[in-house]
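Below: the structure, in structure tokens.
Note that one protein chain of the assembly has been removed; the remaining protein chains are unaltered in position.
For chain A:
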Amino acid sequence: MGFVLFWREWTHAFLYMSPFVFSAIGIALSVGVSVLGAAWGIYITGSTLIGAAIRAPRITSKNLISVIFCEAVAIYGVIVAIILQTKLENTTQPFHPESMRAGYSLFSSGIIVGFANLVCGLCVGIIGSSCALSDAQNSTLFVKILVIEIFGSALGLFGVIVGIIMSSQATWPSSPI
């Protein structure tokens, strides 16, 4: 049984939600949405790469780099999810405001990482598709378009950095009753 507050106003609803709810959702978003972005990017690149490689088989090995950049995005999401879950600690009700803050910071960290990796995966995927087509026509274009992809994949890294900074100060003190 936990400590029960009297309902005063519905605007206090957030006070009654455990910080672990938000942390769990944050961790789920961090890995789930990152993998969504990576998968989306891989299929965009992969379908074009297969079609273009029929005419120009030489492009397959170089253009797998695009797929690898997309995959890296999923790995970022998994790494951040593991880091976030190590920040969880046991604490009792009533929740200390600092614990509530820790819960919210894990939640925001998950959203940041998840959505940054989603759009990064999409970006790298679309560029990878155009890169495969250009490489099939003219092989000097590959390296130049790869530079665009590198800038695109930096977006995922920004998300990871900010996410880790957000969650680094999560502490879960227990409040004295």
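Convention: contacts are C-beta pairs under 8 Å (C-beta built on N, C-alpha and C of every residue); 3 or more make two chains touch, one makes a residue touch a chain; residues count from 1.
Just so it is clear, contacts and distances are computed from a predicted model.
K.L.:
According to its UniProt entry, is the unseen chain "ALA-interacting subunit", "V-type proton ATPase subunit", "Phosphatase 2A Regulatory Subunit A helical domain-containing protein" or "Anaphase-promoting complex subunit 4 WD40 domain-containing protein"?
P.N.:
Missing chain, UniProt protein name: "V-type proton ATPase subunit".
K.L.:
Which listed residue, A:V31, A:A136 or A:M166, touches the chain dropped from view?
P.N.:
A:A136
K.L.:
Could you tell me which of A:S23, A:T48 or A:S167 touches the chain that is not displayed?
P.N.:
Of these options, the touching residue for the absent chain is A:T48.
K.L.:
Need a quick check: the contact residues on chain A for the chain that isn't drawn.
P.N.:
Residues touching the hidden chain, for chain A, are 40, 43-44, 47-52, 54-56, 122, 126, 129-130, 132-133, 136-137.
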